[in-house]
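Only a single protein chain was left out; the remaining protein chains are all shown in position.
Moving on to chain A:
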């Protein structure tokens, strides 16, 4: 009967067998989560939680909430939209920076290692301190600086092609997954801006409605702000929204060189 079932289910997803405790049983998963509490004078440690998949949602965030509800209510993490659009739940899952609300449990193995975003100060458990990241975002002036001749009563005229240059740039949710995956940002996080911020800087540079392009490029023309990028390309690999910060940084370098490039292709 077992052999017959094996051949019948060969091309289907594995049948859930909740009673057996054999080697291939995935009805439970073990979560190894990084913990640290500022009120306890102790070095960071790892807690293991065994979570049954019977009444758990399909994503890692559901499992974290289940752990918090049933096993350990002191577990701390950021979350908001549960659909991959706010960027709050950015953490490192099995060695890769993603959003907890987008990482499916069916994609992962039995042991799931969860760490906060790499090389960022930890406030508590899985909550990173992103104040440096936000300060750097503010420093690139992420707002439209149009020509002084523009009247505030009229709309900014932009052709379809000019609007298409922003595709792949405006979708960034500032989750910091890419910056936290860049080894250059690990070693020079105070001076190098990081892929996320540089993607946003490029978004404002190639916006046709913006007229402060030279000022923006002049701000970036430094040996640390852009040129710490060595095209390691961890950022593009890890982006949960499938954007390409590495390409945007290459385009910034080309613009800084002086060559005029119209599109972001």
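Here is the rule we use: a residue touches a chain if its C-beta (ideal position, glycine included) is under 8 Å from a C-beta of that chain, and two chains touch if they have at least 3 such contacts; residues count from 1.
Basically, contacts and distances are computed from a predicted model.
Entry comment: the absent subunit's protein name, as recorded by UniProt, is "Succinate dehydrogenase cytochrome B560 subunit", drawn from "Hemoglobin subunit beta", "TBC1 domain family member 19", "Transcription factor IIIB 50 kDa subunit" or "Succinate dehydrogenase cytochrome B560 subunit". Across A:43, A:73 or A:223, the single residue that touches the chain missing here is A:43.
Within the set A:179, A:200 or A:244, the residue that contacts the chain not displayed is A:244.
Where chain A meets the missing chain, the touching residues are 34, 36, 38, 41, 43-44, 92, 94-96, 113, 115-123, 128-129, 181, 183, 186, 230-234, 236-237, 244, 246-247, 250-251, 253-254, 261.
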